[in-house]
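Right, chain A next:
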Amino acid sequence: MNLLSLMTLLLIPLVAAIVIPLFIEGEVAIRRLSKIVAGFHLIYALFFVLYLNPSDGAYQVVQEMLNDGQVWINSLGISFSLAIDGVSLVMVVLTSLITFLAIIASKECIKDKHKFYYSMIFLLQFAVLGVFLARDLFLFFLFWELELIPMYFLISIWGSGRPKYSAMKFVLYTFFGSLFMLASILAIYYCHFMKTGSLTMDMASLGMYNGYPALVQFFAFIGFFIAFAVKFPIVPLHSWLPDAHVDAPTPVSMLLAGILLKMGAYGLIRINLYFFPSIFNFFAPIIFIFGLVSIIYAAMIAFAQTDLKKLVAYSSISHMGIVLVGLCAMNAIGVSGAVAQMVAHGLISAGLFMMVGIIYSRTKTRDIEKLGGLAQKLPVFYYLSIILCLASVGLPGLVGFVGEALCFFGAAVSDAFLTIQLFTGIAFIVAILGAVYMTSVLKRVFCGVMLDDYNEIEPVKPYEFFVLLSLIFLIIFFGFFPHYLVGIFSVPIESFFSV
Partner candidate 1 sequence: MFDVTLIHYLFLSAVLFCVGLLGVIVSRHLLRVLISVEFMLNAVNINFVAFSNYNDLIRLDGHIMAIFVMAIGVCELAIGLAILILVFRKTHSVDADGEYIEEEKWS
Partner candidate 2 sequence: MEFLNSAVFLIFAAMIIFSSVFAVFAHKIEYSVLSAVVCFLSVGALFLTLSADFIGASQIMIYGVGVSILLAFAIMFTGKDSPKSLYLTNPLRVFLGFVLVLTFLSVLIFFISPVLDPKSDGAFSSYGSFAAQIESIRQIGTAKFIGRRIFCDYVLPFELLSLLLLAGIVGVGYLAGGSKKDV
Partner candidate 3 sequence: MELILQNIWVVAILPLFSFLFIIIGQKGFVHLEKKISMYLTVGVTFLGWIFSVFALIYAIQNQGNPFQENFVWMYSGSLTFSMGYLIDELSSVMLFMVTSISLLIQIYSHSYMKEDPSYHRFFAYLSFFNFAMIGLVLSSNLFQTYIFWELVGLASYLLIGFWYKKNSASKAAQKAFLVNRIGDFGLLLGIMGFLFLSYNFWFYEADVLLGFSSLKQATEVALVSTSSKGFFVVAFLMFLGPVAKSAQFPLHVWLPDAMEAPTPVSALIHAATMVAAGVFLTARLYPIFILSPVLMQLIAYVGAITALLAACMALVQYDIKKALAYSTCSQLGYMFLALGVGAYSAGMFHLLIHAYVKALLFLCAGAVIHSLSSQQDMRYMGGLRKQMPVVAYTYLIGCLSLSGIFLSGFSSKEQILSGILASGNMFLFYIALFTAGLSAFYIFRTYFMVFEGKYKGESQVEPVSKVMSVPLIVLAVPSAVLGVLLSWCFDDFVSFGFHTENHFVFLPLISIVIALFSVWLASIFYWDKKKLIDTELVKLPLKSLHRLFVEKFFIDWFYDKILNKIYAKAAYVLSKFDRFVVDASIDITFQSPVAAGKLLNIVQHKKIGAYILVSVFLLVLLCGFIMSILNLIV
């Protein structure tokens, strides 16, 4: 039992982040070691999947499966306690998988300062894991803020285009959001103390207690929602994402799309939905409209983009909108669909960014007009990118469909608010809009006559193949046997909604 301790799971990346810059010399050694550490961490995370049979209870209601909590600041009731349940388990495994693949993918994109780069990647992984594992609200906020530092360095040092600008924009944006979160945390922390006299930051007890005055609940919900909306990203607060993606190097934008967007969604489920279900129900129409707008708005803009990476960035905004649709369904199907869509989007957008990275490293340009006819030179790469693009459109047989279908079916049969079926119908336009820009990408980039200056591009390297193939294997495997994915987190969600 003590073999699987959350603390070690969390601290492995931190230790690696510290050890690598201090004790390891030589670029190849650093890369090899970080690959080993990330691989080990992935396997270790997979052990948790085997250990946590899904029949166990949810996060709050039944006892947590695994919880090692040390009291940290006794006077304020803050304890360094970690816990895991179905939803956070899936997120943890997704994080370690994408970090492992990002490290493999950063073999050629990173030319200098290797030590600093790999330690920043592990620090980022440590922070994101902390967010998913934290059971203490203070801890959640701490890791939420910690994640900004490595991300800033990763974008601004190794980025291209205007790295400093977009890194700063990313940090300021998230920071702006997290101010509201801090205010709401303190609000409920204080109310909980005033009402029950017990000073605690523990998510379970704060969540279970529903004696907060209505006004506090209302504004705390809005505060949390804004912080998570920035990270989500929901349309009005989304403009940091395209810049951050375009200017970040490929592995970093894989991480950004694969994991960081999930933090916003995870927070929305873990805090907004579990703490204030009634308020969430009250806000469901508005949140649904936000989701609707970000789906259609981002999908249309993606079609008009000329920069391939920006197009993929906008497509990920549009797909995260579907997660919102699932959440607003307020029933077990919708929420598990939302989590499935988060995992699906994580895998697919990581794959898409890898694809864009490969194209960029071959043709040194991301402008779609200049690209064309790559299929003749890289036929296998063409087939893999067909699978990736169509997975992002939500083709059945691939994991994208599982997420979308569950979200939309959940919304179709939900009774959250009166006209949810009509909105679901409109929201499902994403199937067409998505197909429009994805097929146009495939047509303009891969098909057609080969432009002459791409004659001597070298074939796709084995490590790039490994990254793409592993992602595509997962996409197809979960597409054909979705129950292995949905089964992990559907039990805790059902037990929340059944209570």
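If you want to know what made the cut, all candidates are chains of the complex that A comes from, given by their letters.
Before moving on, here are some points about what is shown:
The rule is simple: a residue touches a chain if its C-beta (ideal position, glycine included) is under 8 Å from a C-beta of that chain, and two chains touch if they have at least 3 such contacts; residues count from 1.
Bear in mind the structure is a predicted one, so any value in this text is a computation, not a measurement.
Candidates 1, 2 or 3 all come from the same complex, and the one touching chain A there is 3. Residues 168-169, 172-173, 235-236, 238-240, 243, 297, 300-301, 303-305, 331-334, 336-337, 373, 375-376, 382-383, 386, 390, 393, 395-397, 401-402, 405-406, 408-410, 412-413, 421, 424-425, 428-429, 431-432, 435-436, 439-440, 442-443, 446-449, 482-483, 486, 490, 493-494, 497 of chain A touch candidate 3 in their complex.
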